[in-house]
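All protein chains but one are shown at their positions in the complex.
All chains are identified by letter, namely A, B and C, in their written order; residue positions are counted from 1 within each chain.
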Amino acid sequence: MFFASDNGGPAHPNVLQSLIDANAGYTSGYGAEEAMQDVTAEIRRVFEAPEAAVYLVATGTAANALLLATYANPWDTVFCSPMAHIHEDECNAPEFYSGAKLTLVPAENAKMTPGALHAAISAEESRGVHGPQRGPVSITQATEKGTVHTLDELKALTDIAKEFKCPVHMDGARFANALVSLGCTPAEMTWKAGVDAVSFGGTKNGLMGVEACVLFDPKHAWEFELRRKRGGHLFSKHRYLSAQMAAYLADDLWLKTASQANARTAQLAQGLQQHNQAELLYQPDVNIIFARYPRRAHQRLRSAGAQYYVWDGDPDTGDPDAPLTARLVTDWSTTPETITQFLDILHSI
Amino acid sequence: MFFASDNGGPAHPNVLQSLIDANAGYTSGYGAEEAMQDVTAEIRRVFEAPEAAVYLVATGTAANALLLATYANPWDTVFCSPMAHIHEDECNAPEFYSGAKLTLVPAENAKMTPGALHAAISAEESRGVHGPQRGPVSITQATEKGTVHTLDELKALTDIAKEFKCPVHMDGARFANALVSLGCTPAEMTWKAGVDAVSFGGTKNGLMGVEACVLFDPKHAWEFELRRKRGGHLFSKHRYLSAQMAAYLADDLWLKTASQANARTAQLAQGLQQHNQAELLYQPDVNIIFARYPRRAHQRLRSAGAQYYVWDGDPDTGDPDAPLTARLVTDWSTTPETITQFLDILHSI
Amino acid sequence: MFFASDNGGPAHPNVLQSLIDANAGYTSGYGAEEAMQDVTAEIRRVFEAPEAAVYLVATGTAANALLLATYANPWDTVFCSPMAHIHEDECNAPEFYSGAKLTLVPAENAKMTPGALHAAISAEESRGVHGPQRGPVSITQATEKGTVHTLDELKALTDIAKEFKCPVHMDGARFANALVSLGCTPAEMTWKAGVDAVSFGGTKNGLMGVEACVLFDPKHAWEFELRRKRGGHLFSKHRYLSAQMAAYLADDLWLKTASQANARTAQLAQGLQQHNQAELLYQPDVNIIFARYPRRAHQRLRSAGAQYYVWDGDPDTGDPDAPLTARLVTDWSTTPETITQFLDILHSI
Partner (left out) sequence: MFFASDNGGPAHPNVLQSLIDANAGYTSGYGAEEAMQDVTAEIRRVFEAPEAAVYLVATGTAANALLLATYANPWDTVFCSPMAHIHEDECNAPEFYSGAKLTLVPAENAKMTPGALHAAISAEESRGVHGPQRGPVSITQATEKGTVHTLDELKALTDIAKEFKCPVHMDGARFANALVSLGCTPAEMTWKAGVDAVSFGGTKNGLMGVEACVLFDPKHAWEFELRRKRGGHLFSKHRYLSAQMAAYLADDLWLKTASQANARTAQLAQGLQQHNQAELLYQPDVNIIFARYPRRAHQRLRSAGAQYYVWDGDPDTGDPDAPLTARLVTDWSTTPETITQFLDILHSI
């Protein structure tokens, strides 16, 4: 019963097979291998973006930091939610790569509100040269809390960005999960909704470690390549990145793995909602649940082998009936039986 | 007949198998997986350095830049050879990560000479606060030209570094090849010779993309971890790095693959030396040869499918009897038959 | 009637005279001139800190950014008020120099509250290597809103900083105004209250452009010197900085000019408080007032030549009875008659 993260499970067997297949013969490196041309073509097709520049890196932090650096000036500020991964979990990587700072925009359900974004962008530059300048808006889709921006919500944010000529970045570490949740096309969730560049995640959704950086307007392509190299993120044996991404895209594997992960969370959410002492903190649109339930329940689940993070302090102190906050994450490999097992324990308390 | 680079061939089958084996079940990420503890223990054993801090990254540029940043202050200068990878092939990554600059020290056979290093270090700081300060000495072992520093040569350089209290970094992208060439122990080639930290390369020697950063004194360990994360180089699914490194170390695979690569270069060198129109530019201590032979020979080899880099301009213009410079690199997968085929063509001209 | 800023008036005549006196003969530069030794000795005496390292720079942004870079690691976050100059008015200079980010701590009357600071520092590092690490706490004394931390308030903040081993920086762009307001000694307001380093401002208080950076523990002295040089902030003809600072300290000029500036604000505040349509937004502890009064009054004052910033949009639109927010700043050169003139106009409406 592993719910600690969507980076703790195995990679999908197709990905392994693709690596094995790719591991033959001699080839150019650094993205010049033929397989990368196919990946680029396929991502352009998937995104209906025949001009897009496509690059692979191995970590989500690298994808975000390199894209933000490409779209932000060192004297800019990036607008994001206070729960954004780029703010909380990247140890200043976005600031390191870009030189810019981050402005935290008040959010509801981990989604910046249009009013708050408008106010935040408006406020900047009132100070002319003295304050930071308006830089990119970064939207996390799906959010760190497991919620998803609807297309209208995305549009409301990007419209404001466009009004102020701010580029829009999407942190899509869980892009596939969000897409499946919305049931729209990749184009609709990105450039048709006003997004300029996306970190198209694969690592949390069945790959070993590959994220695609997609820049819909290729004018920054060469700059991105140089930034990637300068950051030490250009792989010599790049074929092992393109092989993973090729497997990811083949036969819509990425959509299937995301669907599975989301389905397991839906199953889990349903069970939690049926429990009279459990409460969901956010709408579980994708593969993450933040739930509150009594310490007693947690202790029992943990004894039975359930692994996940507790969000608010020591779960072993205090009133056993007092609730704590658990973060539960599923991935493609989570089985229905695991969910059932978890829920059975919970309901037995 | 692929001699373009030691990053163009396949990974060793053991590495693939190790990835397959590692791809089961759930585990912590970010280096907290058990397999990484084993890797650390094994590297400490191999280096006879029970206190060493050990970290994995996926590219050689990341390994070098992160280590240099850990040992250099932003106002320092790093002393290296003009042919060093950190100077020529990392698109300012060392400067980006460290803030320091590089001072190029005149070299012979791609190895900094002690006299030149002493002069260069002495010269710095004569300007007090105005000039850059003395930072790390970075030694490439084996060098980009295929030569290897003897233990005495290493000691001569590190003694100077110690005299000026400069830390010593070793860029060991081809560490194994150098070690096999010298026939010494890893400890003798590093900390016993005065080296403080080493980029212990695996990518060019049979891995898909893993380098270990070994810091013999662990006092900078936590700083290194933060720098790695801040650079976007900490893998969430870190097990796929540790699995590669585990396979690399198991049963001395790394020494065997390096020996094979070196043996193929030795075979090739012997054949070239027997050719009356071919000339070697450097002593081929490891798996790289820089050779000069007539354009005519090059054209013939290329037609037969030989792939390698020509170092001095367009090989199709000029006198067909005029020599050009070819860089020929072998790896663990190069077969004796490939070398024979290459030499047969050459000798047939 | 100039109330736009305390950087818009003339330098004190003593400062000019000191420059004239300093402009004779030949001398070493870069702070090696004799006059700088006297300045250092005098600042050490004033602060009762015989070991302190003392450096001069020409702008407040340089002083803050260099000190923060000296005390923060690139992976840290700096804790400050949302109204801090380092956050709002330095165009990312602190981030540029330090690599760190800023965490905005909720404040009352522009002063971080101890509870909010404790919560903010506690929250950091819960994420281990993933989030930024705890860095310096930066306190603005006096604040940008014209309020002053009492010694107890300072102590409450620095105690928390010490609990978490965070160094404490004081942005003292209006240090003298705060000191005069509190009636304490420089030592009491700094190191005795737990402050490690202070930007000791002169520019807003009668100098042309000099700030002293005072590091009570000199262990970072040489690092600071290198950072200053690397930032381009080391003056060759440094004597013109030390001459200004010498004049500032001589005969307690700095305390006199601050007292005058504060007294004019007190006079102004008293008059505003007597007006039934005017309201002060903050306690005017030093030389800054944020006041609200009707647009009608503003328009009249402006017509009569009063210069100051309006904080909330276009003062010419909307109901003339509706209030706006004015920021009024005095300096050493503001005369009592100017205040009287301003208040007479206001009261005539």
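Please note the rule applied: contacts are C-beta pairs under 8 Å (C-beta built on N, C-alpha and C of every residue); 3 or more make two chains touch, one makes a residue touch a chain.
All figures in this text were calculated on a predicted structure; none of them were measured in a lab.
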Option touching the unshown chain, where C:Arg44, C:Lys155 or C:Lys229 are the choices: C:Lys229
Sole contact to the chain not displayed, among A:Leu19, A:Leu234, A:Leu249 or A:Ala266: A:Leu234
Residues in chain A touching the chain absent from view: 30, 73-75, 129-130, 133, 223, 225-227, 229-230, 234
Where the unshown chain meets chain C, residue by residue: 2, 4-5, 7-11, 16, 19-20, 23-29, 57-63, 65-66, 90-93, 96-97, 203-204, 208-209, 226, 229-237, 240, 307
Touch list for chain B against the chain that is not drawn: 74-75, 77, 88-92, 95-96, 99-102, 104, 127, 129-133
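We take it that only the chains that are shown with their structure count from here on.
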Identity of the chain that, by mean CA position, is farthest from chain B: C
Rotation angle (°) superposing Cα atoms of chain A on chain B, nearest 5: 180
Chain A and chain B: spacing of chain centres that average the CA atoms, whole Å: 34
Centroid distance [mean C-alpha coordinates] between chain C and chain A, Å: 41
Multi-chain contact sites of chain C, meaning residues that touch two or more partners: 74-75, 129-130, 133
